[in-house]
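All protein chains but one are shown in place.
Each chain gets a letter, A, B and C, in the order it is written, and its residues are counted from 1.
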Amino acid sequence: MSQKIKLGMVGGGQGAFIGAVHRIASRIDDRFELVAGAFSSNPEKSLASGKELGISEDRNYSDYEEMAEKEFIRGDKIDAVAIVTPNHMHHPISMSFMKKGFNVICDKPLAMNIKECEELVRTQKEEDIIFALTHNYTGYPMIRQARAMCQQGDLGNIRVIQAEYAQDWLTLDLENQPDSGGNKQASWRTDPSQSGSGGCIGDIGTHAYNLLRYITQLQPHQISAELTSFVPGRKLDDNAQISLRLNGGAKATIWSSQIAPGNENHLQIRIYGEKAGLEWCQEDPNYLYFTKYGSPKQKITRGGAGAISAANEVSRIPPGHPEGYLEGFANIYSDVANALIDKKNNEFDINKYHYPTVEDGLEGIRFIERSIASSNSDSSWINF
Amino acid sequence: MSQKIKLGMVGGGQGAFIGAVHRIASRIDDRFELVAGAFSSNPEKSLASGKELGISEDRNYSDYEEMAEKEFIRGDKIDAVAIVTPNHMHHPISMSFMKKGFNVICDKPLAMNIKECEELVRTQKEEDIIFALTHNYTGYPMIRQARAMCQQGDLGNIRVIQAEYAQDWLTLDLENQPDSGGNKQASWRTDPSQSGSGGCIGDIGTHAYNLLRYITQLQPHQISAELTSFVPGRKLDDNAQISLRLNGGAKATIWSSQIAPGNENHLQIRIYGEKAGLEWCQEDPNYLYFTKYGSPKQKITRGGAGAISAANEVSRIPPGHPEGYLEGFANIYSDVANALIDKKNNEFDINKYHYPTVEDGLEGIRFIERSIASSNSDSSWINF
Amino acid sequence: MSQKIKLGMVGGGQGAFIGAVHRIASRIDDRFELVAGAFSSNPEKSLASGKELGISEDRNYSDYEEMAEKEFIRGDKIDAVAIVTPNHMHHPISMSFMKKGFNVICDKPLAMNIKECEELVRTQKEEDIIFALTHNYTGYPMIRQARAMCQQGDLGNIRVIQAEYAQDWLTLDLENQPDSGGNKQASWRTDPSQSGSGGCIGDIGTHAYNLLRYITQLQPHQISAELTSFVPGRKLDDNAQISLRLNGGAKATIWSSQIAPGNENHLQIRIYGEKAGLEWCQEDPNYLYFTKYGSPKQKITRGGAGAISAANEVSRIPPGHPEGYLEGFANIYSDVANALIDKKNNEFDINKYHYPTVEDGLEGIRFIERSIASSNSDSSWINF
Partner (left out) sequence: MSQKIKLGMVGGGQGAFIGAVHRIASRIDDRFELVAGAFSSNPEKSLASGKELGISEDRNYSDYEEMAEKEFIRGDKIDAVAIVTPNHMHHPISMSFMKKGFNVICDKPLAMNIKECEELVRTQKEEDIIFALTHNYTGYPMIRQARAMCQQGDLGNIRVIQAEYAQDWLTLDLENQPDSGGNKQASWRTDPSQSGSGGCIGDIGTHAYNLLRYITQLQPHQISAELTSFVPGRKLDDNAQISLRLNGGAKATIWSSQIAPGNENHLQIRIYGEKAGLEWCQEDPNYLYFTKYGSPKQKITRGGAGAISAANEVSRIPPGHPEGYLEGFANIYSDVANALIDKKNNEFDINKYHYPTVEDGLEGIRFIERSIASSNSDSSWINF
């Protein structure tokens, strides 16, 4: 299996959530092999985690800097590193690995602030790195289809976009209940020193924003935001209402919340143009609802009648056999695999892939910072 | 059938939509009898319409002023008049009838501006009139239940409200296509001289706002709005995005649109509190979704297990036998019937009824005017 | 209002369910006026009910035979009588009124057995009576559309039909719990002397069968049935599984149950042909799902794009404004009104109306009896 891509990982040790997701995603299409890692900031836990994952002893590192250095000098060095730590570590780890020429797959958000992001963007260019940010929801087949339909003009000019990403798991102040189950996740995600200046807007709002941009390919020029912390004592926002004025005249709103009981992972986007409307909901991702003005609503299904090549290319099984979150995530990994192989063969062409880039990451942080800035000036419209 | 309430009607002649709805609503529970009317501003059409409706010749009037006068001097005069004309006539007609002591059932919006509304409020008080505004969506049983559940604390303090009312019938500029079917409705509803200063915000946004206030009993203190006319040449807004800061700290948003393909009459409200969430959608009105934080989502059905007296009192048939828009509308008429009979018996008590009042109408116009004011000042927050 | 149709009613007194439904249905389109009645087999209750309904004293009868006789000799006699008693009285009351030349609207099932039905069919012909049986579900607009689509060949030859009508209210033995709320309904509906030989198959299964025949216009030639009484002590079936072999080669199954927790009034029909499939569910009656083989599923909505004249003619309000059970029921009454007026004008033509006839009633009883016969011979196929 010599042709598999050699993957390293930083973060994602025992008890972590997103690291395990990355690993499954990397395996689904059998194009990656996890061969090295520094799985925790706690060296002991790091090594135990690596052992559990079957990493060979000499590539099971106790910290990421050691890993970057030692991998660098190996003949069979990793082709890419996946960074799945809490947010505040994304920048230093990315920098370490990029400086050694390693390609990067980084969980979102890209970094803690614009300055860090700009450095990453610059470094990615200088070092000619493949840098993929796992805004994974763009990997869903029906999202690929939605983008293609917008691009080919099925909706006409887009007028209105309603995006929302609502959860309920932070309805209570879990971060202050040391014994509760959701605790570890709640602690770092509501802590500015680990999460950055955005709470729910950074954790999930950026996903909605990225999805909006990905599908419509529209860019905002102004933003107005109202961020709120409803839970007493919470340091970051847990509810955000954002309005965007987009180039070309479209208007968008994004509602993001982590305190809305009855919403598990409700990411939804609805797009309305001069000629038609599209509706998609992450919890039922195999369905895309399309209504041409004056015609009945159509339920387009992954793999089914009405599904086009943009969707079918990233679909594995027949219609009615639901693919889910992990398969969507795997599609990002597949895109990266394509890019890595093309690069090796000197056939790299950024326009061929769909993975979110370091620039998308910068854009996401800009979204968070501009939201906070607007919210701090009483939701006034500010330039994006 | 001597005990039926004698109803008159102004507007609602041949080809009208909402007049026919009022008539059906008034018949469903058999408490009203339509005995008089001036059904059109066109005298000929008015008389023809009345004849078709079986109105006796002496009470089939060619204009509303004649009607007010002649009914006033009859021994068997009408108990109430239903006003179902285009918006700009609501005020003068209401004034004429109130001045003669007639009770009024008026379609929304109440009037063209705050000044008109205030005069109506004042007159209603002076003349001790029963004045019901048909924000009909408050008549749905599951809306009554939602209000009761909020009131009895099932949600805890309310934090976030997401209301939306989207349609698609004005996606094209129907008002400029003289031969198209939807034309007559499109013409007056997009014409400021007949509709007032609000377009979709007045036509449907006010319904969403009224519903929000009815269920939560929360009042806004500040508003920010972004109104847009997307269809070239349209004189009034066809898309509105509103944010509200409510007393007690809750935040609400209302999206209203008439250019969103795939939405027929999508009025939806979602309410999230400290303890639970509620979701309701007008197109499937017999279902109320309730999620207590930490428990599975429940589908509470009209008449079914989980339905409480507030809903059951305004429900006619068993669960699974869908009631719809007309039955909800009829519940407003039933409330008015109760009020009229109580008044005759000197048992009138405003707290016993659920029909929207003239004050609710004033509140609706304030919502429109404040939205426009905010939108005109670049969506800045202004006091409500 | 001289042109309204004068309606009498037998049954439907205080506490009854279906009588009130008939009255509302008769009022919705304002074509009937209830002027006479014998509302209960208990004379006292009968008179009290009539008084409450505003029936004038001289037409408020204490028993139906008196009513038939006295109405017969009036100049302003009723145009039709609605019979809404328990099943065992349908035959004698229908006979009494038909013999006097009165038109009949009778609740289903038509009678207690084939013999009674045949006498009714014969009498209807001899007396040239308009006889409508309220298999009300055929009144829904989207059912009208489904029938028209089948008729115009949108599905090609029909192959498979899956019909089901499931409820849960008889999960417990309510008929033996004298104090429980659902009691009165449960008592007579599970009592062979009042209900006939069919339990759930007669109460609701016949509706599914009628719907199947109405939409597809196919007739069975053989039937196999399995009837079960699951609740201990219950005298009639509470669950039925029926298979039909239809003329033309289609196969159908009907599942009917009143002991299926989670089903309120789940009447559903799915029809599959060589070219397309149709799906409809009574609890969400404004939607008809149509899938042309090889195309995405379409959601056709009452009044919306895709709705055809067969549906639009029996629709009152725009798409997205849900019509329900009562409006569907009212469509049967409207059909009857058309027939009655045509008859007066010598323009009666049975092909113009959609109301179920006395022959449909006979067909329904045949369905019950043949089901029981098959079930009693170990579900063997028997001729229909």
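Please note the rule applied: a residue touches a chain if its C-beta (ideal position, glycine included) is under 8 Å from a C-beta of that chain, and two chains touch if they have at least 3 such contacts.
These numbers come from a predicted model, not from an experiment.
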Which listed residue, A:15, A:101, A:153 or A:322, touches the chain dropped from view? A:322
Note that subunit B touches the chain not displayed via residues 290, 294-301, 304-306
Contact footprint on subunit C, counting only the chain that is left out: 159-160, 162, 164, 168, 171-172, 224, 226, 228, 230, 239, 241, 243, 249, 251, 253, 255, 257, 259-263, 270, 272-279, 289-293, 297, 378-381
Kindly note down the residues of subunit A that lie in touch with the hidden chain. 1-4, 17, 20-21, 23-24, 27-30, 54, 167, 263-266, 282-286, 301, 303-304, 316-327
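Rule of thumb we're sticking to: only the chains that are shown with their structure count from here on.
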Between subunit A and subunit B, what is the separation of their C-alpha centroids in Å? 43
Roughly how far is subunit A from subunit C, centre to centre by C-alpha average, rounded to an integer in Å? 55
Among the residues of subunit B, which are close enough to touch at least two other chains? 263
